[in-house]
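Each remark here refers to the structure printed beneath this line.
One chain of protein is taken out of this complex; the other chains stay put.
Entry: chain A
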Amino acid sequence: LHAAVTVHAECRGAGALGPGSHSLLENENKPHPCCSGTLGKDGSCLPRVPKGNEFHREMEKTGSIESLESKPSASRQPSVDSLASSSTSKSDRSSLNRPPDGVSTSAEVSLDRALGNSNKLTEEEPLLLPQEAIQDMTKEVTYICPFVGAIRGTLFVTNYRLFFKCTDRDPGIVLNLPLGVISRVEKIGGGSNRGEVSYGLVCKDVRNLRFAHKAQEGSLKKSIFEVLMKFAFPVSHGMEIFAFQYGQIFPESGWKVYDPLTEYRRQSPGENPGESVEFRAQGRIPVLSWIHPESQATVTRCSQPLVGVNGKRCKDDEKYLQAIMDANAQSHKLFIFDARPSVNAAANKARRSSLSHRPWLSLSPNPPGLPLGSFSPHEMTKLVFLDIHNIHVMRESFRKLKELVYPNIEDSRWLSNLESTHWLEHIKLILAGALRIADKVESGKTSVVVHCSDGWDRTAQLTSLSMLMLDAHYRTLQGFQELVEKEWLSFGHRFQLRVGHGDRNHSDADRSPIFLQFIDCVWQMTRQFPTAFEFNEYFLITILDHLYSCLFGTFLCNSEQQRVKEELPKKTASLWSYINNQTEEFTNPMYVNYSNHVLFPVEPLHQRHRELLAKRAELQRRVEELQREVTSRSATSPEKPGSPVCPAPPVHACV
């Protein structure tokens, strides 16, 4: 019901993608190049504040760190240097905020260790995660920082990360990079200069890092970068991804956040799933994603129909769609949203006609090419193309964006350069598509079927975003995890293929930042509705950090089936375990439905909100105390109430 109330606003907001949202974007801070290296002029390693409207930084990881450091509570929480994926190392300052080790409980210490958060900066070596081991170490390595120039230091490679600590500057600059982030390693040049060999690391999170070290001529010892390559691409070397070794156990397992039955009951209380979704039995696809609590209009997803040029049809499939339509009594229409541009759809139809090796793909009765009437007695199925481009276009767009933001941004050409990447245009189209779907379901009370070519990329983006618009549950911390588990993981977004975990084949045409794009869309929504989401920007950044880090099992493998086969829940830890064990870090203090907690925000502006919340908590406490006192007093001596009560010291609030 709540969803019904809010959807309009959401729709409108997301719909307002004109200059308004443009300007929002336009206002985006660039991902700060420094994030990656974060090297101050004076050599200190300084994290950057996540500034307002910026998200592309997401890929740069520093956001996480900073937010972390800014928290006075960092000492209480296992720090979120998460993620290790954050390349940026913590500066010594950050650790100054931390209490001496003795203060933390052992559990915390172990978590700390788990997260690679070192608070002993005097040590040269990185603090290691459970099962993490140093594989190689070389002194006198030069890190060629695009911001401060060449820095000398010591480089470590473990089976999980690259760790560089500067030795010639004070305070030490530290790079702390999970190997999973590395997309490719290149040897640059022939080692002409003073016998140095130089390596470039291209990262999935926007950065490019360059190192150089002395060539060890005549020595049999391999270069540290050859060692690094082995551990950065374990899959290509027949080894295990680190997540399988990482033995951290969290108090509460995140593998259980999503249970299809529970989720179904949440959506339609009192109904037995077996009855209304009988079409599930027919072969898993199309699959029901969401039911409107009132109108029973549904969001269903599937892949493209394999009709071929001559318009093959499938009786069963037609029955399906009929069933979907019939299940919703309020509308006699069914909308089929095809995420693709109509031109591509036509081309695909021809090309795919010969592909029969995907027997599980269901045939849709309503392909472009068949007259409407031939399918349905109601003639009420309509097809809409959403004009979203394919993974290759997105990959290219993202590549351009990367080039634009790292390492330096050309200030005076920022906007037009940004425009020329088309990244935001793609974001806009995806949001607009999701909006149309949400609008049909909410305002039109009509069931919709969403599909694209394969049903796991654009489809997942569209269904999950429209559900985010329709249902407030998915805008909570827990709900968002369910959404990702359901729409992305269980419905088979091919994470392994799109991200290429541990695979050195960086030019694989199947790689594409589809999930990142989805998170960017979510971020856009959180910008437009700053109080509608329970989670904060840091949460989104953390998810992306671990999309690449290979620390958690959540985003490994290509499908539910593979995950079960690999026994991921048994052998790896879930990202949600990590997140749900310290939810304060990830909670938006301004979330409107959740106002009774003291929360820890990320953004500077929220400092003031936080003070207010703290003030309120303090006042609340004092009121309660007084109330107790008064009750006890009135119980004993009701005659003279209040007089001996010492008035509370004045509370200074700056409000």
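Quick note on the criterion: a contact is a pair of C-beta atoms (placed from the backbone, for glycine too) under 8 Å apart; a residue touches a chain by one contact, two chains touch by 3 or more; residues count from 1.
Heads up, the rule we're going with is that contacts and distances are computed from a predicted model.
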item	value
Listed names "Myotubularin-related protein 12", "SPT17 protein", "BLOC-3 complex member HPS4 isoform X3" or "Trafficking protein particle complex subunit", matching UniProt entry of the absent chain	"Myotubularin-related protein 12"
Option from A:266, A:382, A:445 or A:494 whose C-beta touches the chain left out	A:382
Per the touch definition above, residue among A:228, A:394, A:418 or A:484 touching the missing chain	A:418
Residues from chain A at the interface with the omitted partner, ascending	6, 8-24, 26-30, 32-34, 38-42, 44, 46-49, 51-54, 66-67, 69-72, 91, 93-94, 97, 146-148, 335, 341-342, 346, 368-369, 371-372, 382-387, 407-416, 418-420, 424, 428-429, 432-433, 435-436, 439, 443, 528-532, 590, 592, 595, 604-605, 607-609, 611-613, 615-616, 619-620, 622-623, 626-627, 630, 641-642, 645, 647-648, 651-655
